[in-house]
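Quick one: this structure, given as C-alpha cells, is what I'll be asking you about.
Of the protein chains in this complex, all but one are displayed in their positions.
== chain A ==
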Amino acid sequence: MLYSDKVLDHFSNPRNVGEIPDADGVGEVGNAKCGDIMKMYLKINGGVIEDVKFKTFGCGAAIATSSMATEMVKGHTIEEALSLTNKAVVEALDGLPTSKIHCSVLAEQAIKAALSDYYKKQGIDPEPIVGNIGECEACHDL
C-alpha cells in the first residue's frame, strides 16, 4: 500500500484524537464488519466548531482521513464544515490509493453525521441542511 508521507504522518501522529464528554454533536459511521468505524465529537458555539475529536477503528487511511478531516473543520463555521468534501480531504493528504478512497468518504460522512446529531439536539430536522447520509454506502461500491 503506497501511502503518501502526509498519510503516514497523520496515521502515526493523529490530530484531535479522543472524546468530548459534553459534545454538542456526535456522529458515528461505518461498521465493524467492513473494518472501519469513525466517531466524531463536535463542540459548537455560535455556529462555529470550537473543538472536534475523533475515534476510529480502521486502517491507516481511515485514521489519517479522520485526523485530516478534524483539522479541516476545527475553528470553521458549520457551513464551511458542511461543504467539506472527501476529495478535499484526499487532496490535503497528497492523495490516497484508489482502494482507500472510501475512507475519505467515511470521514466526510462522519462530520455530517455529527452535525446532523447537533441539529437533532436543537430540535431541528437535519435532513434539509445536512442531507441524507448514506449508511456505509462506500462498502457497497467496492
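Worth pointing out:
Just so it is clear, a contact is a pair of C-beta atoms (placed from the backbone, for glycine too) under 8 Å apart; a residue touches a chain by one contact, two chains touch by 3 or more; residues count from 1.
As a convention for this text, contacts and distances are computed from a predicted model.
Within the choices "Cysteine desulfurase IscS", "DMSO reductase", "Autoinducer 2 import system permease protein LsrD" or "ABC transporter ATP-binding protein", the name that UniProt assigns to the complex's undisplayed chain is "Cysteine desulfurase IscS". Checked against the full complex, the candidates A:Leu42, A:Ile63, A:Ala81 or A:Ala107 give a single residue touching the omitted chain, namely A:Ile63.
In the full complex, chain A touches the omitted chain through residues 1, 3, 8, 11-12, 14, 17-18, 28, 32-39, 54-63, 99, 139, 142.
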